[in-house]
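Only one protein chain is missing from this complex, and each of the others stays in its spot.
Now for chain A:
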């Protein structure tokens, strides 16, 4: 299990990104639930922790594909593949993430990061 942050430090409506490879984010919904998913949109290199959190869904900050935090499923393109979900455990007030063993669905354009004009 990987410690993420203190529960008290993650208000409802906010997300906390773990800078691991690939990055994972923990979301604290307005309803008080905690979810962890892969942080990178499966369409392009965007951080879902920066996205629009509403109910149990987060919308990619760039292209409006919405991911269900409970299942990782995406509602509609441009993203086509789900993100992985990870188990969240809170122990002694600290949020931990137990990483999924599945293979991540990363966007195809990691190379785009190398081309300065693109992202």
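Structural remarks
Rule of thumb we're sticking to: a residue touches a chain if its C-beta (ideal position, glycine included) is under 8 Å from a C-beta of that chain, and two chains touch if they have at least 3 such contacts; residues count from 1.
Methods note: contacts and distances are computed from a predicted model.
One chain of the complex is hidden; its UniProt record names it "FAD-dependent oxidoreductase", one of "(Fe-S)-binding protein", "Aspartate carbamoyltransferase", "FAD-dependent oxidoreductase" or "ABC transporter permease".
Contact with the chain not shown here comes from a single listed residue; of A:18, A:49, A:69 or A:83, that residue is A:49.
Listed by residue number, the positions of chain A touching the unshown chain are 44, 46-47, 49-52, 61-64, 76-78, 80, 108-109, 111-112, 114-119.
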